[in-house]
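Note that this complex is displayed minus one protein chain, with the remaining chains in position.
All chains are identified by letter, namely A, B, C and D, in their written order; residue positions are counted from 1 within each chain.
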Amino acid sequence: MGLKEVLKPLGAWRQVARRPHTILVPQRQREAAERYRGFHVNDLEKCIGCGTCTAVCPNDAIDMVRVPGIEPKKGDSGFRPRIDYGRCCWCGLCVDSCPTMSLRMTNEYIWIRDVPDDFVYIPGYDIKGFENKEKGYRKEKEHSFTHYHRVPMRELPPEERVETFAEVVLGYAEEEARREADRCVGCGLCIAGCPDRMHIPDYIRAIASGEYERSVNIMYENNPFAELCGKVCTRRCESYCSLGHEGDPVAIRWLKRFATERFSDLKQVIKVKKAEPKDKSIGIIGAGPGGLTAAYYLALRGYRVTVYEAMPEPGGMTMAGIPKYRFPFPSLKKQVDFILSQGVDLKLNYFVDQERFRRLMKEHDAIYIGVGLMKPWTLGVPGEDHPNVIYAIDYLRKVNFNEPVEIGKKVVVIGGGDVAMDAARVSRRFGAEVIIAYRRRKIDMPADHEEIEGAEEEGVEIWEKIIPLRVEDAPEGRVKLVYGKAKMVDQGPGRRPKPVLIEGEEYELVVDRIIVAIGQQADLSFLPPEVAEKIEVERGRIKVNHRQMTSYPGIFAGGDVANRVADAISAIADGLRAVKGIELYLQGSMD
Amino acid sequence: MWSKIFYAFLTLLGGIAYGLLLGGISRKITARMQNRRGPTVWQNFIDLWKLFRKKTAVSHGVMFYLAPMFRLVGGAGTFLLVPIVIDSPYLSNFSFGGDLIVIMYFMVLGCLGMALGAAESGHPHAPIGVTRGLSQMAGYELPFVISVVVLMIADKTATVEGIVRAQQGGILHWHLFTHPFAAAAAFISLLGMMTSYPFQVVLAPQEIAVGPPTEYSSTFLSYMFSGRSVFAMAKYLLFMDLFLGGAGSLLEAFAKTFLVFLWPLFITNVFPRFRLEQSVRFFWTWPTFIGLVDLLRISLMR
Amino acid sequence: MDKKNYFLDEKPEKLTYGGVFRKIDDWARARSLWVVAYGTGCGSIELRPTFTSRFDAERLGMRMVGTPRQADVLIISGYLTVKTLKRVIRVYEQMQSPKYVVALGACPINGGMYYDSYNAINQLDLYLPVDVWITGCMPRPEAILAGFKRLQELIDSGRADGWKKYIENLDWYRENQRKIIKNWKMPNYNW
Amino acid sequence: MSKKEVRLFIGPQHPGVTGNMSVEVLLKGDTITWAKTHIGYLHRGFEKLMERRIYIKSFPLVCRICVPEPDTNEENFARALEELGGIDIPERAKWIRTLVLELSRLQMFIMWYGGIAGSMGLSTPVQWGIGDRDYILDLFEELTGGRIYHIYIMPGGVRKDLPEGFEERVLKVMDMIERRLPEYDEIIMENAVVQKRLKGLARIPKEWVDEMGLTGPVARACGFPYDVRKDHPYEAYPYLDFDVITEEGCDAWAMLLVRRREIDLSINLIRQIIDRMPGGEFQVPLPNVLYWRIPPGETYVKSEATRGEFGYYVVSDGSDKPRRVHVNGPSFVHGITLLERLLVGQNIADVAPIMVSLQTCPPEMER
Partner (left out) sequence: MEILERLRERFEVLEEKVQRDDLIFVGTTGKNLIPMLVYLKEYEGFKTLVMISCVDWIEEGKFQLSYNLWAPKQKKNIIVKVFIDRKQPNFTTIYRIWPQAEVYEREIHEMFGVNFEGNPTQGEELILEDWDDIPPMRRDFDTLKYSMEKFGERAPKSRINIRREISEQYDEWRRK
């Protein structure tokens, strides 16, 4: 303890001359840092109520509530997060995992109350005064918990595709599939998009964790055509996907395809629970996906089921209409065989006419009509009966059944739907030069955009705003399409623009074949008049109630003939719903 | 006589106020040293009023109630015996012959009363603090007494007034300069009296919470608070009288007490506290030794 | 040494407060808040900056005191475990009226991160009357100071009366406290 | 307890204890004859809570285990999960993590440096220390978005990249602290009273170090060069150039010296890190955190906290939640086994300096 040690500390008195570094809060505000994790704000318009924030919140601080003014709509559950600041720990996990990036944090941090009940609030709805603060913790798209980029699907190169009818899509490898499946946040918004309400998050999660058998079993709970859907589904679910708002939606279809393709023998995989046989029989007209779905679940419930099919192979439109490069025949056979193995009786080449329909009504306790749409719409222009004008649906059927078709060197496909794309791409595979003529713009096409892209890659030309005027004969066995151009007329908000012919202009196109693919209609001529008059038909489709029953008790209908969507998954959904309806009907407790 | 009492009462109030103000200034200066702004200088008045008007529901017996009064009375007694302005009819307080010795006893009285009351409170920290306080007192009283004795011998008087008068006639007559060793000893023991930091073993927050006043609250605490400030004032005045030549006017008194006040403040913020035995040992060695030097010198000179 | 009961083991009388000095009292109280130095939870980490040079709560007349007897404000800094709650109740009751409680953080409001913990309480207001709630995890010193400003406003306008509520509804509070403190080895009323 | 002994609880409501804990002592005069640590005032059952949370949800929890220095916990737990889950993190993430760890070590030491003076009643450096530490917290706020709880280190790297110009601001704060440190030294290290009180205080017998498993500055003050950063290098520490600091005194003064030199070391390391900070990615994408499963296995990872060796024992059973996480903080041994033995024979006045010297941190004892 020298004198130095006594005097040295006194040097601290130098500090008196220094300016204090005290910050004068609360008299003056002090702003927190740029990234500060303060109070939440939520863009209610962007938010889709997926509930990922709820799932990731470590403290159970976030729950989902209804908010006045927010209605559920496509891809939006209608709920909004409510945050309890008596629970929150401002970790920002919710922000980092918000798929739409609507939830973020401001750098606001003062929230003082005299009562403890004022700490629950709905960001974005309850106005707290810091809604417009720009600074604060935000999600960086590339560095967050959400994986926005889809694992790319490998495809055949376009040059190879046009040479063969081999499948275009090559499928995921196991690692790729698990990586893709793992992107799913499990919100379940996609369920609303699926007509069949498949348990999408569940089977995707099963794929992600490598439990493929379980995954397929989950699919088969309400879809016996999982593999079909895995290949050709219109996948409306993907447009509901919460990841789709800021990135690519999860490839639900390809994942389904991946899981189902792994198993060649479904009997060993699917664990069916068969009910006691019941003394009731059901007749199903049309072995399309809807009819077979109904048959499968009815058979599992113990009913005797007979399916009547006019064509030589089961599968309906999936057999006749979908080209083999999208949906190979062995795959269809695998699924149909599994369904038939559950005790479904199938009668092929059995065209139901009025006479036979009367017989079926006597034989069966209930009848399900799933005949689909087999009659094409016509163009309705002069000269349409020209032999070189063919209809896509007939054309595709012939191709699929290996019947000879002749299309020449150059064809034009009229229409913009999936069938048009199929017809065009099939024609490319026959070596023809193909033009698709559509009366609206490309972005208005109802076909799957992947199909459009695929067609273009394969060298199909797409002409927009074409309105056919008449068909004329042309030399050398060719045909001339006379058409006019259209202009798009705005129809006001919420409605898609209408094409209107520009008068006075006429163009000509000489091709070998004109393939008309502007849609199909139902052919209900097999119904006997006494039945037909009781069955309500609305705009060409049979009208059914929510149990798929027509206005004639005991006759159910589903699939394209009854719904407006006309795709495989809706047919399957109809079939599944009809099963419940038929069961209730047979028990006499129809609601 | 009554007017004298009246004036004495006024000076007492003034002393308390000035003591509180000095406390506030010390908080401000300390704050500046600690790189912060600190409270206003009036903060101690607000604190005192708040404490004074606070409810209390604590009861630990009669002694417990009386202790703060002891403290206040001890402080006031000391204060009233120390002349503020010499020769002033109003501000010379109750100075009388031999009062220096009485003052020193009064200073002990406050502590003793405190000790009794705190011991009554039943909180274990209090007796520990009291023991410490008393031992500490035994420590710093020794050098202080020695230096006072030096002054008494030198000036041949036992009154404060006499000592002040002996220092008149210029700054060099101050005992600070005529008896530097005694002054040094006394000023070191002032650190102990003011419980400034190296010797702050009584309240010792990190060790025994706040020591003796642990159980005291509200009004009692306000008495102790004002007692403490008047006590401090008394000590400043006493040291002013003893070593800085007293004050001829009120302004001079203010200035000189402020100087004395700065000394403990100067030390207190830069040292941690000693342990009790280190503290006592310190007082019994260095300041005692220094004081003895002057005592020896004065005895030899005579 | 004879065993002496240092605590009043009886229910406190209803305290009324008022009088001519009321306004001055409130003014002085708001500007002289002495905080009992008890870091009950992780929030005490932010109390240190609050009370030291960078934020310097002493500007507002606040300071830390080592004993509950002399304190006016009890800061519940974050979650409270059952074991601490027992001590906190005791500290609170030893404080002299008027006294105020400030709850920091999300945890005392609705359990916070520890809503599912078997040892941390979820709602502080069942056990102690709280005057000001400051949420955050932890509240920054700025927020704490803003909270104290709010407390000062409340005191200034005479609305910070949690301590009165506590005495009036003592039985209710006691019932709640005893529900979770199984072994009540304390005096019934300890002020 | 004889008649002459007084039983005294130091804490939990006591200005001198480090956090919410208490030490029960028997006093004979001023001398402690027996001591017992009581903990549990801050027990929240972290380990139980983590068992019922998915892995990612545990990250906001772990940083609360040691409040003043949360990053060690985050880094440890993240590293354990990376090891079990087989994730390799990019170089830059390692360096950023090390930077965060060193910054947090520095702020803790600065606070401690003031705190040791405060434990003896010298409140001036406390005010300086906590005030200067705030500038580091400002850096943290800028980098991580949180002042105290950063939740910044996550498995796979760190959550955000360094902001623009962050390095310069770090260096600026380092310069400021380096300018300030001599002033601290003047009032603490070169203070006669501090020296008088700390030299020879709480002398730890050397054989206790291995026997009790003392780590960190406590062990290093006894001459044992135990430093996880050197012994089991993690993150970017193998690439950094530093020596383990040891002192031969075994007393509180030696611990003070060790920690004082650690401050210099930390500043030095931070400069090195900033100098050599590599570019590139700072994060590898995790699997979907909501469903992240970790293969079965167990591991023990450790790192050097300011108080000593911090270890995480993680057992995974293959599900998305840990089977068991055991957090082993250095204070568990320092604060209970060592403190109870060390206090015997000491003066009551020295309890606070001893506790601060050992840097007992109650939340990591009871978790």
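A few notes on this one:
Going forward, a residue touches a chain if its C-beta (ideal position, glycine included) is under 8 Å from a C-beta of that chain, and two chains touch if they have at least 3 such contacts.
Everything quoted here is computed from the prediction, not taken from an experiment.
Across the whole complex, the hidden chain's contacts among the shown chains comprise A, C, D. Touch with the chain that is not drawn comes from one residue among D:F166, D:F224 or D:F242, which is D:F224. Here one chain is not drawn; of D:F166, D:Y291 or D:Y313, the residue touching it is D:Y313. Shown as candidates are D:H43, D:K57, D:K196 or D:R307; the residue that touches the absent chain is D:H43.
Residue-wise, the contact with the chain that is not shown comes from A:A192, picked out of A:V16, A:L44 or A:A192.
Residues 39-40, 43, 45, 47-49, 51-52, 83, 210-213, 224, 226, 231-232, 297-300, 302, 309, 311, 313, 315, 323-324, 326, 328, 332-333, 336-337, 366 are the ones on chain D that touch the missing chain.
Where chain A meets the omitted chain, the residues involved are 49-51, 60, 63-65, 72, 77-79, 82, 84, 86, 116-117, 120, 187-189, 191-192, 197, 201, 546.
Seen across the whole complex, the unshown chain contacts chain C at 82-83, 86, 109-111, 115-123, 126, 179-183.
Heads up, the rule we're going with is that only the chains that are shown with their structure count from here on.
In terms of C-beta pairs in contact, the better-connected of the chain pairs A-B and A-D is A-D.
Averaged C-alpha coordinates put the centre of chain A at 54 Å from the centre of chain D. Each chain gets a centre from the mean of its Cα atoms; for chain B and chain D, those two points are 44 Å apart. Distance from the chain A centre to the chain C centre is 58 Å, each centre being the mean of its Cα atoms. In chain B, the residues touching two or more other chains are 31, 33-37, 205, 209, 269-271. Counting partner chains per residue, chain D has residues 14-15, 60-61, 124, 127-128, 131, 149, 187, 191-192, 196 touching two or more of them.
Residue ranges of chain B in contact with chain A, taken from their complex: 29, 31-37, 266, 269-271.
Against chain B, in their complex, chain A makes its touches with residues 9-10, 12-13, 15-16, 18, 20-22, 24.
Here chain A touches chain C in the complex through residues 20-26, 30, 32, 58-61, 84-90, 109-116, 119, going by the rule given at the top.
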